[in-house]
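With one protein chain removed, the remaining protein chains of the complex are shown where they sit.
Chain nomenclature is as follows: A and B, assigned in order of appearance, with residue numbering initiated at 1 for each chain independently.
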Amino acid sequence: MVSLTAPARVGFADKHPTAAFLLRRIGRMIILLLLLLVLSFAMIHLVPGDPVRAELGPRAPASAVEARKAELGLDQPIPQQFADYVQGLLTGDLGTSTTLHLPVSEVIAERLPNSARLAGIAFVVIMLLSITIGMIAAVMTKDGRHSGGELAFTSATGFFATIPEFVLGVALVYAFGVELDWFPVAYEPGVAAYVLPVAALSIGSIAALSRIVRVETLDVLGADYMRTARSKRLPARLTYLRHALPNMLTSTLTLGGLLLSGLIGATVLVENVFAWPGLGTAVVDSVVAQDYALAQAIMVLLGATVLIINLAVDLIIGLIDPRSTIREL
Amino acid sequence: MAQRGLVRTALRTPTGALALVTVVLLIVLAIVAPIIWGDKAATANVDHLLEGGSAAHPLGTDNIGRDLLARTLVATRLSLVLAVLTVLVGAGIGVPLGALPTLLGRRSARLTAAVTDLALAYPALLLAIFLGIILGAGPTAAVVALGIASAPAFARLTQTLAASVAGSDYVAAAHVLGLSRRRVLFRHVLPNIAEPIILNVTVAIGYALLALSGLSFLGLGVQPPSYDWGQLLTSSLNRIYVVPEAALGPCVAIVIAGLAFNGLGEALARASSTRSTYVRSPVRGTTSAFEPILPVADQLRVADDPVLVVEGLTVTFPTADGTIAPVRGISFSIGNGERVAIVGESGSGKSLTALSLAQLVPHPGMVRADRLEFLGRDLSDGTDPEGVVGTSMAMVFQDTSTSLNPALRVGTQLSEVAEVHGGLRRAEARRRAVDRLREVRLSGPERRLRQFPHELSGGMRQRVMIAVGLMGEPRLIVADEPTSALDVTVQQQILRLLKEIGDDTGASCLLITHDIAVATEMCDRILVMYAGRIVEDIDASRLWEGPAHPYTRALLAAVPDMDTDRDVELASIPGRPPDPADLPTGCAFAPRCAFATDKCREDRPPLLLDKTDSHRVACWHPQQGSVVAHEDDRLESEVG
Partner (left out) sequence: MTAIDVERVSVHFHARAGSVMAVDEVTMSVPPGAVVGLVGESGSGKSTLARAIVGLVSPTSGSIRIDGADLATLSAGATRRARLPVQMIFQDPNSSLNPRMTVGAALSEALGARERVGRAARDDEVAELLDLVTLDRRMATAYPRELSGGQRQRVAIARALAVKPDVLICDEVTSALDASVTGAILNLLRDLRRELGLSILFISHNLAVVRYVSDQIGVMYLGRIVEFAEAEALVRSAEHPYTRALLDAVPRLGGVDVEAPAELDRDVDDLQPPEQGCAFLPRCPAGPLVDPTREICAAMDPQAEASARRHEAACHFAKAES
């Protein structure tokens, strides 16, 4: 049954669709960001047991525990703690790591570039290769041509897409660390150290994404408007670049956004395989060692990164796709 | 049960069978491995610490001497159980969430969207870390975290499925019948969404397995002394330089399990999609093989100054059961300035005929013709060296919403024709585009150049398509059902427009339509197609006096027009149009024809000219007399 609501007046959203769209998206991100902050703040308080006592040990005297609590501000009422927490985030005071005995901000500042470089390089490699491979595969297998090639492509990509990054990393460590000695299997300054971790991060995603790109490209190539373009007898370059490519843009951007968000999780795994001095190893170590300040800070950072990336992709797609503002709910 | 048929279909492909067998094996292993090898997996053996592969221990031993092969096999149970639990959590949250909007209405759709976006915003790993901190690192946190992270996908899938099913007419009919909501849900909605969800569950188990082993690898999943594949992998990683085979077991196990579940899911998905579509499979066993193109004794009277001459045009498609020929050796010509219509029902081959003229038949279709001349140029080999088709043949397609490129502005789609073929500069091309838009009576032509197709109505888009065709100097306009998707008042305007353009430019027109009345209003001559053949070629004005072919006559009698006698029953043609894969020998219409004889069933009648030399019929028993039963006159048809 379709339910009806009261008739609506023509409002702001109808008169200024773009502005309304921007406001809606940014507003949503702010809400999610706030939620992230609340959750990460709550994390400490939800941990069963007493984190301070866990830090100082069971034999520390109660007075030392109290003193430490006051030092950390844990004796204040909760809203005050939250305010202090947010203020700390904004000013860059993220507390001190209990395992590394350094300010958290310093730890992050040292490790962030390593992770960012790794994820960044992998992202570029994945996007370039999967789009290229996917499109070439589409053009070659269009209309059922090269059905043998299509089978090979689907099988190969299916295989590599299923291998998790850390398994691939382990296999690469074995292949190049034990058997061949072409690339370093642990972090060292220089470009060569990036090769294997990037490979571990990329291969699976390239396989998965190129499949999707191929299907998307085939959909576009088989569309009625491509038939119209062919009926105009336009040169091939114009047909593909002007008619096909723009219709691929939205789906490619969406893929890119999803990829970037997914890379965050994958990078953590791969860093742990290659003992990479980045945020990935730091966050896992800190959780295991109950170094909550560090874990919390990294979580907020990673979470905020994902939100901002999603927002950027949404905004770009919304602004360049002529139909998206109409589809907007 | 429907599910059994699904599995059986999936088993037909080699990958599907392999995947299913592997999954079954894994399940069996999960059940029996701990029973058979449990002890061996737990037995510490201080004499054989950290060994490499050997006969007794093919994968070596771990740090307290336990056999790693046994441990890998035994770990199957925990790995699988946790994966299944994860998916149960995810589907348990996601499916009801996705079903909410259909059950509760529009408002809850927003709530569902908000919750799913929330969950999607945080990567599964972060969620796992978060829960790991609160609940302590372990399988509970991992399962809950991954479950929550997979819920949005299930929610979105369920929502889409439920919405499409709920909007379908059979659910509406159930409501109108007054069936209870419960009955509608369980009998109509759920069975139709269950299959895709089951498919996704299978694939999801695969992904959950991989993700869980990743978490265990990091130390956030299964904790020692429990062990799953991920946990085994992490404990053997630091020995990989010395004893690589220790890591081999878990790696291979993870990959095989992932492949098996994903492969099974994909095979089931493929099997499901072939079963749920309304495609009638051709009847096997009866003459489905390719009908050879017999030399057809079709006669053809070529007009004096022909724009198009076609002889023996055949379009074939290879299929799994052999080659089918939706267009079988047709011959016709179009004179200068002449307007010709091809009338036929679905499956008659009329659209493919139009496409083959413009060399747009989709792969793997093949076009063959004894003669195919457009403006005197030979196009029969499929090439167009002088590019006449691009400059002199204009195509107008049926679906206006998909024939124009949604990502490009109207102006671009118009001016590029002039830029490429006419060599015009951008500004000149745009001026011509405005001119053409004015010719097709589109209001505000300059403004339209900057608009996108979706901003225009269907009728306006069709005018744009015609304008695109006019950007060159067309000698032939081929319009394939140009108005079938439009309102009748808009249809009238578009047809009038086409007529005027023909009058103004002297271009000929080939109109493809299923509506014989449209054909008579618009065109001078009508070609009636049935089962890939032209069965009649008649002047539109003669239609009133009576067509000769029984199919044409039956078509006229079957469709009411504004003057049909309301007291007389409409004629209808028994049976249905033949499947191109299943054509009878002889005349294709014979099974449904009131006048068919044995000769009709054995010999295919050629298209022959009659005494007047302008009317062609393909029939052994052509009829005479008017057909249309009007209130003013009632004439019986006589056997010819």
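FYI, contacts are C-beta pairs under 8 Å (C-beta built on N, C-alpha and C of every residue); 3 or more make two chains touch, one makes a residue touch a chain.
All values derive from a computational prediction rather than experimental measurement.
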| item | value |
| --- | --- |
| Per the touch definition above, residue among B:Thr112, B:Asn192, B:Ser216 or B:Thr314 touching the missing chain | B:Asn192 |
| Omitted-chain contact residue, chosen from B:Val518, B:Ile534 or B:Ala548 | B:Val518 |
| Option from B:Val46, B:Val176 or B:Ala427 whose C-beta touches the chain left out | B:Val176 |
| Contact set of chain B toward the excluded chain (per top definition) | 2, 168-170, 172-179, 187-188, 191-192, 276-280, 345-346, 441-443, 455-457, 459-460, 487-493, 495, 514-518, 520-522, 540-541, 543-544, 554-564, 566, 569-573, 576-577, 628 |
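One rule holds for everything that comes next: only the chains that are shown with their structure count from here on.
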| item | value |
| --- | --- |
| Where chain A and chain B are represented by their mean Cα positions, the distance between them in whole Å | 33 |
| Chain A to chain B touching residues, read off their complex | 1, 3, 5, 28, 32, 35-36, 39-40, 43, 46-48, 142-145, 158-159, 162-167, 170-171, 173-174, 177-178, 223-225, 227-235, 238, 242-243, 246-247, 249, 261-262, 264-265, 268-269, 272-273, 283-284, 287-288, 292, 295, 299, 302-303, 306-307, 310, 321-323, 326, 329 |
| Of chain B, residues touching chain A in the complex | 105-106, 110, 113, 117-118, 121-126, 129-130, 132-134, 136-137, 175, 206, 210-211, 213-214, 217-220, 233, 237, 240-241, 244, 247, 251, 254-255, 258-259, 262-263, 266, 358, 360, 362-364, 384, 387, 389-391, 395, 397, 399, 402-408, 412, 416-417, 420-421, 452, 454, 465, 468 |
